[in-house]
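Every protein chain but one is kept in place in this view of the complex.
Right after this comes chain A.
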Amino acid sequence: MPLSTRSQDGDEGCVLAAALDNVRNLSNILKAISFKDHAVFTATRDGLKVTVEDSKCLQANAFIQTDVFQEFALREESVGFQVNLTVLLDCLAIFGCSSAPGVSTALRMCYNGYGYPLTLYLEEGGVVTVCKINTQEPEEPIDFDFCSTNVTNKVILQSESLKEAFSELDMTSEVLQITMSPSQPFFRLSTFGNSGNAHYDYPKDSDMMELFQCTKTQTNRYKMSLLKSSTKALALSCKASVRTDSRGFLSLQYLVRSDDGQICFVEYYCCPDEEVDEE
């Protein structure tokens, strides 16, 4: 680990200190959920959770587990703060976004507690940049009350097949309709755009389907504009879990495996758009 990212002077006051040899994976994950400026960071013993919300209807949570960090020191049970995510991403990319092999930016992140800025020490090739980002009063994230006991339908797919569908979705459609059913059409994504409608059907015995647990036919519509923001995380992921609960709330979970084999999760909750009469 580069010397410069080791303990710095003034570390004593940190309630949170975390270090990464390579900032790229963190950058990528945060970029995927940066559909709104403000992000709430919550650090617990398990790791770091970054929450971004849109229109009180969509919530994205990125989980970066403690193992991912080379150092993760927490003095309190849990530490929360809010920062401007766009500014944070700009700081992380301060040495450029080069993905050339052998070139990596190391990060050490310190937070001294309520009212203090978030301090980033970034180092690349012996050059250190210190960034201080003012923190904001953390807003209470919405509790979607999505409880695994209320899940009616669940599928786990290899992301590859879902990526293709999402990249081809008709964006002139206001909604994405998701049908999950124990019988035909099993798992269907539908759009209703200017030029007509389109359906993507995944049979339950497809090679792409790792798990198929549907108990009841459910058809729900979700705002395309909201779900569109989840496609960036989908693009990074290798597996995707799609769940709906009895109220029609949607949970999308993406498993992101970084180059060095470490695993992070990005999770989205989305409210259904409206009641749909089943055809």
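Following the convention adopted for this analysis, a residue touches a chain if its C-beta (ideal position, glycine included) is under 8 Å from a C-beta of that chain, and two chains touch if they have at least 3 such contacts; residues count from 1.
FYI, contacts and distances are computed from a predicted model.
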| item | value |
| --- | --- |
| Among "ESCRT-II complex subunit VPS25", "Cell cycle checkpoint control protein RAD9A", "Adenylyltransferase and sulfurtransferase MOCS3" or "NADH dehydrogenase [ubiquinone] 1 alpha subcomplex subunit 13", the UniProt name of the subunit that does not appear here | "Cell cycle checkpoint control protein RAD9A" |
| Which of A:Asn134, A:Ser167, A:Thr215 or A:Ser246 contacts the chain that the document leaves out | A:Ser167 |
| Which residue of A:Ala73, A:Val128 or A:Met208 touches the chain not shown here | A:Met208 |
| Footprint left on chain A by the chain that the document does not show | 161, 164-165, 167-168, 170, 193-203, 205-208 |
